[in-house]
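Before I ask anything, let me first share the structure, which is written out below as structure tokens.
Note that this complex is displayed minus one protein chain, with the remaining chains in position.
So, subunit A:
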Amino acid sequence: MLLNVIRRLGIFALTVLVASVLVFFLLGVLPGDPARAQLGLQASEEQVQALREQLGVDRPLPVRYLEWVTGFFTGDMGTSYATRSPVGPQVLDALQVSLLLVTGGIVVAVLIALPLGILAAVRHHRPDGMVFSAISQLGISVPNFLAGLLLIAVFAVTLSWLPSGGWAPPNSGIDFFRHLALPALALGLVNGAILARYIRAAVLEVMREDFMRTARAKGLKPGAALLRHGLRNALVPVVTVTSIEFANLIIGAVVIETVFVIPGLGSNLIRAVANRDLVMIQSIVMCVVILVLAVNLLVDLVRPLIDPRLRISS
């Protein structure tokens, strides 16, 4: 067990390191000059060259990589070309916002997916079960930015129940939830629909298992059998899928943050790319990579706790 944890941590560290190389050198070939991006269309070539030297972007890539990567892992991510202030605090602020948004999205997704998926499975032969399936199928095919725009049109513009965009920090109480509601819903709806299909499949599979028949045979009603024996077994694939969905949600958040004017990692990333603010882009992408890898690691470590069978094989 302990050996497994160490092995997984080792793989995690190695992946992070490889990712940092990839992130850095792929962004290095991004067309567009960071110095020109700061100085604007009207700047002369001399002015641009002077800034290139000042920013250090005229130095060889390996030198810059080493500087950045040692800085990144010792907590000094450098200074943003555009904002002229340290990258670290800016990324952390944005990360906090994005994590709250993604968490909101996951909560919405699970709240939708669990009942929808279970009902679609339990009643899969009946018309209403098919309707549940159809709803989730429809949900999958709606892009989340469209869901966002529709939610704004209905709940903000037409009904005036909720703000059409913007952000309020968690300590602002009810205002925080008012601002979080629509973007979390937009993010969660689609992913909830996807998750519902996995839950449906997992529950269907479990219902065919021998132990479910045994549970029924010893006198449990279908619902009780499913709750006591079925769901926990169906949970393993669902948790795995949720962790994959987490990566999807972070990517989806990039779009949702733009639609809802939320100052998270996504909107910072889009702006940093437009400004060719390389240190900012690298640090944001790296944070997202680490986040996704960390969630996967966590899921790998948690799965044996849910399903004892996995403990033996690992």
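The definition used in the following text is that a residue touches a chain if its C-beta (ideal position, glycine included) is under 8 Å from a C-beta of that chain, and two chains touch if they have at least 3 such contacts; residues count from 1.
By definition in this document, contacts and distances are computed from a predicted model.
> Just to verify: the chain that's not displayed, which of "Fe-S oxidoreductase", "Aldehyde dehydrogenase B", "ATP synthase subunit a" or "ABC transporter substrate-binding protein" does UniProt list as its protein name?
Cross-referencing UniProt, the chain left out corresponds to "ABC transporter substrate-binding protein".
> Please identify which residue in A:139, A:163, A:230 or A:252 touches the non-displayed chain.
Of the candidates A:139, A:163, A:230 or A:252, A:163 is in touch with the missing chain.
> With the missing chain put back, one of A:77, A:259 or A:286 would touch it. Which one?
A:259
> Which one touches the absent chain: A:69, A:99 or A:149?
A:149
> Tell me which of A:43, A:114 or A:306 is the one touching the absent chain.
From the options A:43, A:114 or A:306, the contact with the absent chain belongs to A:43.
> When the complex is taken as a whole, what residues of subunit A touch the one chain not shown?
31-33, 36-45, 47, 50-51, 82-85, 90, 149, 152, 156-157, 160, 163-167, 258-261, 263, 267-268, 270-271, 274-276
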